[in-house]
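The other protein chains are all here in position, but one chain of the complex has been omitted.
By letter and in written order, the chains are A and B; residue numbering begins at 1 in each of them.
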Amino acid sequence: MDPAAFEWNAMHGWAIATAAMVSAGCAVVGTLLVVRRMSLLGDAISHAVLPGIAVAVLAGGRPGGPLVLLGAVAAALVTVGLTQVLRSEGGLAEDSSAGVVFTTLFAAGVVLITAAASRIDLDPSCVLYGILELVPFDTIRIAGLEMPRAFVTAGLVFATILLGCVLTWKEQLFAAFDPDAARAAGMPVTATTIGLLAAAALATVASFEAVGAILVVAMLVVPAATAELLSRRLHRMMLLAVVIAVVSAAIGYLAAWHWNTSAAGMIAVVLGAAYVLAAVAAPQDGLVARLAAQAALNWRVTAEDCLAFLWREEESARRGPESRDRGGWTLRQRVALAWMSWAGGVLWTADGWRLTDSGRTRAETVVRSHRLWEAWLGHHVKLPLDHLHPPAEWIEHHLGADVRARIEAEVGGRDTDPHGRAIPPEQTS
Amino acid sequence: MAGEDRHQGPHTIEFHDVTVAYGRRPVLWNIDLAIDAPGLFAIIGPNGAGKSTLLKAALGLVPLAGGTVTFFGKPFADVRRRIGYVPQRETVDWDFPVSVMDVVLMGTYPRLGWFRRPGPAERDCARACLGRVGLADVADRQIGRLSGGQQQRVFLARALAQQADVYFLDEPLAGVDARSQDQIFRVLSELRGEGRLVVVVHHDLRTAAEWFDGVALVDMRLVASGPTASVLTSDNLRRTYAGPLDVLDEIGLAVEQARRTR
Partner (left out) sequence: MTIPYNTLVVAAGVAAVGFAAGVVGSLGVLRKRALAGDAAAHATLAGVATAFLVSGRRDLPVLLAGGLASALLSLGGLVLIRRFTKTRDDAATAIVLGVSFGIGIALLSGITARGIPGGGGLEQFLLGHTAALTAADAALLAGVSIAALAAVWLGLKEATLVAFDPAFAAASGWPVAVVDYCLVALVAVMVVVGLPAAGAVLVTALVVIPPVAARLWTDRVGPMLLVSGCIGLVAAVAGVVASGLVPRLATGPMIVLTAAAIFFVSLLFAPRRGWLAKRLGPRFPLTVE
């Protein structure tokens, strides 16, 4: 590779700035599309703006100019309208009707551009994946500063989208959460939806020169879907999506520069990597976190079962001569016991494991949960006595103090379980 | 139910301590229920009580979080062919391009196995089943061009074509005209007369008292079960329809939260 190609100059800065600006606009719109389960409409729109752009260019519009923006928005709304008509008139499923409409419109766009290739400067392959690298060379001068035209367009579009989003935040939130309730409450859900689709069209057409029609799908959906794995609040999700989009745009551009390939393609690849990373390593919803939580829960259950067993042994010893039949501890239980002895719940003595005071407190809570639940089941559910133990064995690890109090109230304050054993009192500490 | 004391050998259906969870939240708690053939048996309860879920759990369509279901003392997978199923009508796309005959023939597919097509024997069987539900004259019509009651009867005919010993019907009388309702009940009674067991998820208490031999009242847990007259008491009904059981709901949430975050 030519080492000179690695030399930094202002052109690269502008290209990255444009990519970042374009991505940010897509991320804002995409967040709303994803939470409203309209990702596939985003896909359809990104394909279908092509004929709108082609017609506008043929009518004398300049790529990135106002006429082209208008054409794209019109094409997007036509797409959505046609999809709706096919569903109501043709009885088509949502995905089939979208599939029919966007492939047809995209094909029409390609044919238009091919047919008029001599008159307009749109290259069919550029339409597919854009040429971010050439963006900095088409500039305009604003306030004495030479800026790429695409950057200015993207900036204006981003500002428009952001403004619309802030102004209609309440409506978007309500429509995303529960469109039927929003409609019933007199919210302008249809207008909100149309606004969102127009915004998607704007974001798409602003991205068009930089990343082409199809990779816009990745820029709309992937940052938002990634952010959704990392956050459970809409405003945080949107902010995160923008950050992810901007960072990925910069990394993707640099990677493409390094490997001498398409910047738009690499940005999509980096976005994909970010999604996979989040899916695996997100703090709450990631695969690793969920596996770890599951393992932690299983260990806690083992430990509590050991404690409860020791407690019941003490209980039967109090009542009479040692009669409980105990097999040896399993390996898993031994590990749990060793860990608890380090944590101060049990002690190793000459005649086996014994509870410490803190261990006893915790054991009593578990046994209390178990017996309260047996008492509740015996009271409310038609179940034979010998069927009570297994459900309680499972539920005993999951009850908080407040739920235990509720159950106690519902079983009418009795102090024995259906087998006649005492329910330990609530531990206060 | 009624036969429990005189019954020898395994029950026709036995739910043993069945708990079902959607996602992680339990929606059915510790169901213990035995039903014996022959009979017409109803599962009754308020909306969201888990009636359909109980049925789907028996058929292996939703996983069990605990407990077992056996048929004739064996797991469902071993006796699948002896069980017929009528899903809720809304679960399929009635615009699907198949005729009434095609749908009823689907009941014979398990007998046919992989790749074999239905032949004259299966067609005769399907035609006879259509006759039993009074739809012989619409066999070639597309299924969307039937009334709700007729659609339900097509599903029933498909189950008949399965030639099963136990039938599960999920809300077969929801949105069904009076004529179809009579026809359906007549066929179900015939099945009982042939020594089979019919289990119906049902919502109408009035017809339940009139038609069914046995009833289970369900509201997230089993409230009562047994012969219809002894179960449909005002006390049992009050306990079933008293409203959602807050404690079960709360514990369900607690279990879900514990599994998710700790």
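What we mean here is this: contacts are C-beta pairs under 8 Å (C-beta built on N, C-alpha and C of every residue); 3 or more make two chains touch, one makes a residue touch a chain.
Being a predicted model, the structure only gives us computed values, none of them experimental.
When the whole complex is considered, the residue among A:V269, A:V346 or A:V411 that touches the unshown chain is A:V269.
Screening A:M11, A:I194 or A:A279 against the full complex identifies A:A279 as the residue touching the chain left out.
Residue in contact with the omitted chain (choice from A:I214, A:I251, A:L307 or A:L388): A:I214. Only one residue from B:P10, B:P38, B:G60 or B:P227 touches the chain missing from this view: B:G60. In the full complex, chain A touches the hidden chain at residues 34, 37-40, 42-43, 47, 86, 89-93, 95-100, 103-104, 106-108, 110-111, 114-115, 117, 124-125, 128-129, 214-215, 217-222, 224-225, 228-229, 256, 259-262, 264-269, 271-272, 275, 279, 285, 287.
Listed by residue number, the positions of chain B touching the unshown chain are 56, 59-61, 77, 80-81, 83, 85, 87, 91-93, 96-99, 102-103, 106, 109-110, 112, 114-118, 138, 142, 144-147, 150, 158, 162, 179.
Operating definition for what follows: only the chains that are shown with their structure count from here on.
Between the CA-based centres of chain A and chain B the separation comes to 37 Å, rounded to the whole angstrom.
Of all residues in chain B, those touching chain A in their complex are 16-17, 19, 29-30, 32, 66, 95, 221-225, 245-247, 250-251, 254-255, 258-262.
Contact residues of chain A toward chain B in the complex are 91, 284, 293-294, 296-297, 300, 376-377, 380-384, 387, 390-391, 394-395, 397-400, 403, 406-407, 410.
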